[in-house]
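Missing here: one protein chain of the complex. Every other protein chain is in place.
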Amino acid sequence: MFKWLHPLAKPEILYHFCGRLLPWLMGSAVLTLLFGNIWGLAFSPPDYQQFDTVRIIYIHVPSALLSMATYTIMAIAAFTALVWQIKVVQWAVLAIAPIGAVFTAIALLTGMAWGKPMWGTWWEWDARLTSELILLFLYLGVIALAGAFSDRQTGTKVACLLALVGFVNVPIIHFSVEWWNTLHQGASITKFDKPSVHPSMLWPLLISLLGFYLLMLALFCVRLRTAILQNEQHRPWVKSALGGQ
Amino acid sequence: MTEFFSAQGLSCIRQDRVLFEQLDLTLNSGELLQIQGKNGAGKSSLLRLLAGLSTPDDGTIYFQGQLIAECLEQYAASLCYIGHQSGIHEQLTAMENIAFWRAAYQLPYVDSMTLLGELGLAGLEDLPCHMLSAGQQRRVSLARLWLTNCPLWILDEPFTALDQSAIQRLQYRFRQHLAQGGAMIVTTHQPLSDGFSCLKTLELSYRW
Amino acid sequence: MTEFFSAQGLSCIRQDRVLFEQLDLTLNSGELLQIQGKNGAGKSSLLRLLAGLSTPDDGTIYFQGQLIAECLEQYAASLCYIGHQSGIHEQLTAMENIAFWRAAYQLPYVDSMTLLGELGLAGLEDLPCHMLSAGQQRRVSLARLWLTNCPLWILDEPFTALDQSAIQRLQYRFRQHLAQGGAMIVTTHQPLSDGFSCLKTLELSYRW
Amino acid sequence: MYFDSFSDFLAMGGYGFFIWLAYGLTYLLLIGLVAYCFWEVKAFRQHIQQKLARAQRIKQYQEADQP
Amino acid sequence: MVSVFIRRELALLARQKADWLNPLLFFIIVLTLFPLGVGPEPNQLRIMAPGIVWIAALLSVLLASERLFRDDYRNGVIEQLVANRQALMPFVLAKIVTNWLSTGLPLVVISPVVAMLLGVEPAAFVAMMLTLLIGTPLLSILSVLGAAITMAADKGGILLALLILPLYIPLLIFASAAIEAAGMGLPYNGQLAILVAMLLLAFALVPLAIASALRINVS
Partner (left out) sequence: MVSVFIRRELALLARQKADWLNPLLFFIIVLTLFPLGVGPEPNQLRIMAPGIVWIAALLSVLLASERLFRDDYRNGVIEQLVANRQALMPFVLAKIVTNWLSTGLPLVVISPVVAMLLGVEPAAFVAMMLTLLIGTPLLSILSVLGAAITMAADKGGILLALLILPLYIPLLIFASAAIEAAGMGLPYNGQLAILVAMLLLAFALVPLAIASALRINVS
């Protein structure tokens, strides 16, 4: 079933494949993100309870969802890398980690900026907030761990292992609002059968989400290419790839 | 006939430096392969590859005709690897260290007292190893070779710190092992004494 | 004429075991004293006594006719001791390790790059030492011998882990040092090559 | 356009500070991330250049050392 | 084989008493420093006590774990065990068990005394003991994992703390939730059940991760 993926496990082919994908991804990412955000900021109506602060939703929710989605992708990659020992997938784990870390940081910061007007406090040691903070630590841990080894390969593999182990935190984040009674509100858009958000807000939200997603993929391509070059720098094709551009 | 042990097209890259490339080697039972080369040529790195401790950047290793990646358990069970480091814990006594390794390799019971006596450690069996001299520590670590019945030995500079009589004794044990149909891969900067009929050598050159 | 270095009636007791007793030795400038003996005979213990690292249970050591206990500073300043352990920090690069020892011995500035290049470490100068091979680490630690101008060297198994060419180079340095009127005490299990005209040997027997 | 005027838009019904803080930080971080990713590519090229130069140096040194 | 390995670790512990006395002493010291540093008002101490006990336990297990594999790694023991393969898992299990015996158990044993000195109320006291009893094995498992992951890293300690604390924090949250519930006379079975579930899950999966971490670290 996954036969078509096999050639992509070859670093050289993957490098060029990502190179071809990159401009499209980057362009559409910027366009959708700006479109969604401007719609949300200027054209969508305010909430009857939260007034205009609800406009933070168009960055908070996409970044929060993406922080978890990115971690999930990373964990899946890590699992694949460890079980089947595919090198490019190992590099992919490290390539995606900083992107996820930044998204997590954005989720935290925007959440804080939203929490001050809504809950009257920047920070609360509540379950979702704490577990999201832990997610940031996990990302940082993966990055730091990879850098801590003198041997790059060892560092990469160990970081994969940690990424995998840390995955337990993702369900905790998601279900924290159900398991503990917290300040943070429960799932509304991720209840797919019956979204409880009005379409006038749902659409810009979904478009922003798509924008964040595309941006993640685009940056992932960039970083994966760099990682491939770094790890393959002794191979002859790298020289031609570098010289060719 | 399939070879006992062979490797094809091995290459190893350390810190973006190619240590060796396209290296082939074969080893039959009863043979001793000595790997030679200057300091830093990559001998230890090669042995670690062969012992399955690290994976080669390229190439394949076969044990009894099978890829070692596919018979890891079986390969590990027939391998005795002793590296640069002694593998003995400094705070444990010689006896305790040997008991540990016996358990790890699931070897039959042997009277470690007599064994240590034979190795010239009589009376020092229950001192923590950090109180032994450099050569005595090395002897404790090599004691395992008298216990094991693994067919393949991979030894990284076994002679360091040993005195001449201990080296002779060790080589005697080598001959025994080879005579019993074992095979071994060794690096050493000191020449082996004559009398190894099935000695092969492999020279690694130091590449920058 | 007073001897350059001498010891009388030395004895050493380790764990209630007498390693040696009533040991005398003398050493003049230009001489090399090789201490031989089996593993655990007490060679390293003797060298540590002579280097002033531990005090003998009995006996006296003279340096240029003075008791070393009475001229500790001066003695220490004319001594270069390298023991079993390499004395290099694994996290520091070869360059940094050498800079450290140069400062500690207050040696004149030398271009460590060239020195390391001569020792076969070109291109590895700024890797942390734990990334070097066993023999390369040993070379870094011995690099000090090319810098120092202390008249007395005490070296404990300097040849471990070195390859033949490095051993030759080291012995060449030994001859230089002896020719300049230095003296040295060495233990080694590997035979020294011929060509040391002033070679003395001292055999320690292994006593239980 | 939901807002009546531009200043309304900036004020965001009194919550301007928080909303613009959130958006500002978000875009700051995102732009930083993008810049970092592309800077890495450039840094890698420089690294390769340095490596080549270094290999050259060592080769010269070894050639000078041989005879 | 596990029992031989456990006996080896115990022999080591008997010889290097620091390895288990140190965390214990650290625990006690941290706890005694509080009345000195914060001021000895009984009421305040009583409220803080269970939390402080848990924090101290967490820190001392964390600190003890740093050296767990250090010696064996330096001496090449781990390398040879990895080459040997079949002995690796028993070794890991032995390490986990002895780590708990040497750091978790002493803490559990000493904490009644400590709680008494700090004047913890009976209800909260029972909850504290129960959470410690369930929580410390989990702490041990996680810190062995951390030690294994960072074994060959150049910068051991800090990483260990950075990596393992995120995994510890859920534990701390549930434990202190249980203690708080107990202090208010509410049932806390739920929290305990979650702790037990976490423990079982960890015990089933983490040893595998530890073994592969060791394998990766020597390669």
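A few notes on this one:
Note that the chains take the letters A, B, C, D and E in the order they are written out, and that residue 1 is the start of every chain.
Here, a contact is a pair of C-beta atoms (placed from the backbone, for glycine too) under 8 Å apart; a residue touches a chain by one contact, two chains touch by 3 or more.
Everything quoted here is computed from the prediction, not taken from an experiment.
The chain that is not drawn here is touched, among residues C:Ala41, C:Ile61, C:Ile82 or C:Val186, by C:Ile82. Contact with the chain that does not appear here is found for just one residue of C:Thr55, C:Gln168 or C:Ser197, C:Thr55.
Residues of subunit E in touch with the missing chain: 15-18, 21-22, 25-26, 29-30, 33-34, 36-39, 44, 47-48, 51-52, 54-55, 58-59, 63, 154-159, 161-162, 165, 169, 172-173, 176, 180. Within the entire complex, the positions of subunit C that touch the omitted partner chain are 51-55, 72-73, 76-77, 79, 81-92, 96, 99-100, 103-106, 128.
Convention: only the chains that are shown with their structure count from here on.
Taking each chain's centre as the mean of its C-alpha atoms, the one that lies farthest from the centre of subunit A is C.
Chain geometry summary: the mean Cα position of subunit A and that of subunit B are 47 Å apart.
Centroid to centroid, with C-alpha atoms defining each point, subunit D and subunit E lie 41 Å apart.
Counting partners per residue, subunit E has 154, 219 as the residues that reach two or more other chains.
Within subunit C, the positions touching two or more other chains are listed as 122-123, 128, 131.
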